[in-house]
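Dropping the structure in here first, questions after.
One protein chain omitted, others in place.
In this document, chain identifiers A, B, C and D correspond to the written order of the chains, with residue numbering beginning at 1 in each.
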Amino acid sequence: MKIIIAFIILWPFAGFLFNGLGRNYWSKKVIAYKATGYIVASFIASIFAFIQVQNHGAVTVHYFDFINTATVKIPFDFKVDALSSLFLLVITGVGSLIHLYSTAYMKEETAPHYARYFSYLNLFIFSMLILVLGDNYVIMFIGWEGVGLCSYLLIGYWFTNGNYNYAAKKAFIMNRIGDLGFLLAIFWLIVKLGTVNYSEVLTADSLAKLSSTDITGIALLLFVGAMGKSAQIPLFTWLPDAMAGPTPVSALIHAATMVTAGIYMITRSNILYSHSELTQNIIAIIGISTALLAATIAIKQNDIKKVLAYSTVSQLGYMFLGLGVGAYSGAVFHVITHAFFKALLFLGAGSVIHAMHHEQDIRKMGGLKSKLPITHITFLIGCIAIAGVPPFSGFFSKDEILAAAFAKSPIYWVLGVIGAAMTAFYMFRLYTTTFLGNFRGTPDQENHLHESPQAMTLPLILLAIASALAGAIGIPEMMGGHHWLSHNLIPIVGEPVELGLSHSLEWTLMAVSVSIAFIALLLAISIYKKKTDEEPLTALGKFFYHKWHIDELYNEVIVQPLNRFAGFLKNIIEKQVIDGAVNGTGKLVQYSARKVRLIQNGQVGYYILFMVAGIILLFMIWFNDISILHFFNKLTKN
Amino acid sequence: MPIQYYIFFCLALFSIGVVGVLTRRNAIIVFMCIELMLNAVNLLLVAFSKMYNGLALQNGASATAGIDAQIFVFFIMVVAAAEVSIGLAIIVMMYRNTHSIDINFLNRLKN
Amino acid sequence: MNAIIVSTLLGVIMMFCSWGIKSQQVQKNIALIGLFILIIANLAQSNGWYVVDFDTKGMLKYNFFGLYANTLLFVLTFIYVWINGEEIAKITSSSADFYSLFFFILCGISILTSFDNLLMLFLGIEILSIPLYILTGADKKNMFSNEAALKYFLMGSFSTGILLLGITFIYGATGSFHLTAPVVSISTGIAQEQILLSTGLILLFAAMNFKVSAAPFHFWTPDVYDGAPTVFTSFMATIAKAAGFIAFINVFNSQHKALGYSWTLLLTFVILSTLLVGNIIAVFQRSVKRMLAYSSIAQAGFMLFALYGKSDINYESTLLYAVVYSIATIGIFAVLVKMKENSFEAFNGLGKAHPLLAFTTTVFLFSLAGIPLTGGFFAKYYMLSALLKAGAGLWLVLVAVVFAAISIYYYFKIIQAMYFTTGEPAINPLPSQYKYQLLTLAILLLVLGVFPNLLLNYLYF
Amino acid sequence: MNVLEIIFYALSAFALVCAIMVLISKNPIHSVLWLILVFFAISGHYILLNAQFLAIVNIIVYAGAIMVLFLFVIMLINVKKDSEPQKQLFVKFTGVIAGGSFLTLFISLVKQAMPLVGKTVPLKEGTIGLIHPLGKALFNDYVVPFEISSVLFLSAMVGAVLIGKK
Partner (left out) sequence: MMLVSFLFIPILAALLLLFIKNNKTAQWVAILFSGLSLLVALLMLITPTADFNIAWLPNLNTRFILHADGLSKILILLTAISFPAILLTTANNEYKNRNVFLSLLLFAQAGLMGVFLAGDALLFYFFWELALIPIYFLCSIWGGEKRIAITFKFFIYTFLGSLFMLAGILFLNAHTSDHSFLINSFIHANLSGGEQVTAFALFFIAFAIKMPIFPLHTWQPDAYEQSPTAVTMVMSAVMVKMGLYGILRWLMPLFPAAFMAHTHVVVLLSVIGILYASFIAIRQDDIKRLIAYSSIAHIGLMNAALFTHTQIAIQGALIQLFSHGINVLGLWMVADIIEQQTGTRSMQQMGGLAKKQPTLAILLVGFALANIALPLTNSFVGEFLMFTGLFQFNPWMAACAGVSVILAAIYTLNLVQKVAYGAISEKINTMQSPNKGAQVVLIILLIIVFATGVYPQPLFSLTADTLQELFVK
């Protein structure tokens, strides 16, 4: 097992080194084969690991001690259990497909950059694997920061473009804000428990050692970390901007894997959250708010990737709602299905963009249905899946979350359904404007429209199949399934909580949500079949179009004041107050030198006068030794 | 005669010397005032000498008590004489160069 | 006793040399031989061998400290003459006259290191001072020299008056001039019994402060040092001043008890004002010579720390400080003498033109500033340590330390000019051996900077 | 008040007046002459204190030699009148104030000095001021300083020559 895990981890890393160091030497072909091959190898190893876990249960392997001091010991341990093995499969599986896809998508790059791209991708997979494999929070944090770094590198892949760099930086910094929360949580754990190992922290015994404040605090801080990585309010604005990277990157990082790290982390620590009602409520509220907010914005976006990005944020909101209401396995379920269909959608979008010669504005597309048949079909499947139309995968996972939400509070459910409706609406708005209707681009583009090469369509097809069928792993018992996933996750999240809802109620809820989504879907097709968003927007529409002006708000309320504050420190406090005081002392000495030396005026008469005065002064001091010296001595001897 | 009277008198002389040093600008007169100060000290020493001599005589002790102060006066005179020779030489040298013995002109060296 | 007699004799011999021998070089060599004899004579006395041995009737009292101080000061004079002989020769046609004055001064110094009677103190100071007046005015055609001489003379005589008044009061209070007698009893504050004695002591204190140029009696120092021929400034600021300090310590280490607690207060006042005046005004000087004059005031402030208490370390520190400070000052003045002008700008580019000279100058300045690895560090160190051992407050040490940091400012101005400013140094041609003489001094300072006990061990023979 | 006391007061008053005259006379020669009178008065005091030797020496050395030297120099330099302008009132004022406070300070000190209370100076008595005991003391106990003072003179001589010669 030790070796298998080492393989899983090291193959991507080897790919990183191979492509990173050899970027000037290999041909593109070699690069592509190696990069993809390593991930596939890792995927195969993951399958082995998965089977192993299914058969023999969780395994922990120890490599070496990362930190081992008298006070704290942090081993470099990996753990493969039900949760992480599942994630392993998703990461390496989807990762392999995206690698494959990238080999064709990035064809236009020169070899060194091609190599750089793949080395980043491999490094990303490596980090993500560390994140999910780690047996303690510190190892998780290593991966956590690693994926942040890789996303920074990949968003800024086209580094000569200033805006892309800005987006990359924004992503990294927002992630860092979250990371600070995560870090503080780790500190808190170490200080209180002296350990960060899951097996020692996440037990009833050690939780008993913590006060409720501790638990709430740790849980909240961890959630802050998750917020950053999984793009929740208020730290979500980086994700849409992150679309600056190449499209496969968006698919891999900003849809399928990295952003789900937050869900992974909270699922991992579910026992903490179960002990903290307050945190759970906060998570649920933030989750559903994010879902709705992002959905409203997605409705009005015209950039194909932006729509998908906001949809991702929105879906992540759903997952957090699931976490907040205690449906951990539901959240994980949604992670998995979302990984498939969102990767599919992004890759499909990539295919479109590829065909359109890097045109991303959907208003300039339309009617691509016939030109890009495979892309069209797969994209449609993705849309259906995300809209929650049964029996596609999105339906099952979303429904599980909604059901749990209803059990918690019907308000969550109502909001969730509204969100689902919006999701269906904007997804089909996207679909309709892109693939249906007439082509609205330039004739030049039209002439060059073509279906993507096989390396790109193959992943699309595979992902489409997965999107369509992945629901099978979590068919609720109510429908006759036995929900393999939640059974599988019992060691991690415990027995599924009985929702206390009657089957008929569940059926009703399901029907309501599906029909609402369906109505929204049809509405979108009918509206956008004919017209585009050329006409002026309404006030609300503008508001949504401008993303609620949140970026501007952050800029005005946080960034600018901080910048001004820094400028104030730099120019006023540093230069004038502190350095001024230092230099002022020097100036004072010089000034007094200039003045005091005037006493020495060259006149003997004055000199003798001063001497006489000096003698008199000596006598005065002698008369009045009113303990001036005592005073000073007291001062220093205190 | 009470010793205080002598002290007061000598101090008065001394102070007059000091005032002279402070107020006059002619180097020679300043120097003379310094001599005046020295003389005041001399007289005071002699007065003290006699005082101790008188005390010793009253106590029937050695009759030479207090003599050292008079010797001291003698040495002060010796030193004063040497100082005068040097001082006047310097003043004359100064005069040769500047044709003035006003000490207020001595202000090229300052600050 | 040997030193007094031999130095007088040598003075007389040198006096006659000025008639008999015309060669300046020979005169210098005779003086050096004389100084060597003087050193030998003094060492002989340290070992119990006297030229003439007679009862001084309590006028002089010899102890090892005084004799050792003599030796050191003679050696310093030797070094001084060795380095500056040529420069002295430039002032006059017959430098033997000056050498004889030096010998008389050394006689005065020998008295000041061993007196046990206020009369001897008085005589010693006068014997020391009168030749100094002359040395100041030695450059007869130079108005600055004249002015300095007259100023020095007038103020010196005035301070003599104060000194005598002080001695008179001490006599009036005790009926004796002997140093051992005056302390009637230990008292604190103003006691009616002690008032006359205290008055006398304070006056004496003021006069001694004048001699060592401590504020507020320092006014003569900058003008006189500035006006006097640079070679003689070097002598005045080092050997003569060191002797003043030794006399100061000799008087007050036995006498300060009469002032009781106020003594500390008075001393603190004087030290603080001296440090303040010396360091602060030195900051703004444009002439190196004048800056050094103020720095010598500042250094005097440091040396006064030795008066705080009465223990071995005070004597050690006085000697070490005096020697180290003197070596450094002789060195820096020896460089200054060769400069065409006294401004800081004259040093511009010296580091490039004369690296060895610049290096030695740096060592001298480091030593004056008290930077480790030079003797100046241990000098300052001993002073501060003496201060703490005497039970003075730490705050005084801190004040001293702050002023030491200020002193860096003006000393390093020369270093900056030498190394960091480009330019053609305004320097006269140097004799070939000159650099090596200075290098010897620098090495001496460096050695003392690592092993100060080379100097101090002899104190405990 | 006996005769001696009257003489004391008279001499003192005379000395003080003469001393003040030294200060305020414009002509340096007058100042010298007034100073000589002060010295005479002081010698009178010495005689009053039965210190004949010092009285004589004072007259010979000070009034005779030193003051003549002063006169000589003044003549040589030929400054008949003090060339100093009379304006510097401020300087004079501060000088007098400083001297006055100096005097006040010391008088107040002396007045507080307990040991001096009741001590008197016998006038016209005692033999220590005569030449014989002084001579004995000088050449017994004080022979060292006596010899050493010769160094002083030597150096003064060398100095005077150095400075004096052209």
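Assume a residue touches a chain if its C-beta (ideal position, glycine included) is under 8 Å from a C-beta of that chain, and two chains touch if they have at least 3 such contacts.
As the structure is a prediction and not an experimental result, all values here were calculated from the model.
Across the whole complex, the hidden chain's contacts among the shown chains comprise A, C. The residue from A:44, A:149 or A:596 that touches the chain not shown here is A:149.
Residue A:191 is the one among A:51, A:191, A:537 or A:620 that touches the chain not shown.
Touching the chain that is not shown, out of C:94, C:437 or C:453: C:453 (per the contact rule at the top). Interface residues of chain A with the unshown chain, by the touch rule above, are 64-72, 112, 138, 141-142, 144-146, 149, 152, 156, 159-160, 162, 165-166, 169, 172-173, 176-177, 179-180, 183-184, 186-188, 190-191, 562-563, 565-567, 569-570, 573-574, 578-579, 582-583, 586, 636-638. On the side of chain C, the interface with the absent chain consists of residues 366, 371-373, 381, 384-385, 388-389, 394, 397-398, 401-402, 404-405, 408-409, 412, 416, 419-421, 451-453, 456-457, using the contact rule stated above.
Definition applied: only the chains that are shown with their structure count from here on.
In whole angstrom, the spacing between the mean C-alpha positions of chain C and chain D is 32. Put simply, the C-alpha centre of chain B and that of chain C have 27 angstrom between them. Across the assembly, chain D contributes 91, 94-95, 98-99, 102, 106, 109-110, 116, 141-142, 145, 149, 152, 155-156, 159, 163 as residues in contact with two or more other chains.
With touch defined as above, residues shared between interfaces to two or more other chains in chain C number as follows: 119, 123, 126, 130, 133-134, 137, 140, 150-151, 154, 158, 172, 199, 222-223.
Chain contact summary for the complex, chain B toward chain C: residues 3, 7, 14, 17, 21, 27, 30-31, 34, 37-38, 41, 44-45, 48, 51-52, 65-66, 68-69, 71-72, 75-76, 79, 82-83, 86-87, 90-91, 93-94, 97-98, 103, 106, 108-110.
Taken in their complex, chain D has these residues touching chain B: 4-5, 8, 12, 15-16, 19-20, 22-23, 28, 31-32, 35, 38-39, 42, 45-46, 49-51, 53-54, 57-58, 61-62, 65-66, 69-70, 73-74, 76-77, 79, 82-84, 88, 91-92, 94-96, 98-100, 102-103, 106-107, 110-111, 116, 118-123, 125-129, 133-134, 137-138, 141-142, 145, 149, 152-153, 155-157, 159-160, 163-164. For chain C in complex with chain A, the touching residues are 150-151, 154-155, 158-159, 162, 189-190, 198-199, 202-203, 205-206, 210, 215-217, 219-220, 222-223, 259, 261-262, 264-266, 268-270, 276-277, 280-285, 393-396, 398, 406, 409.
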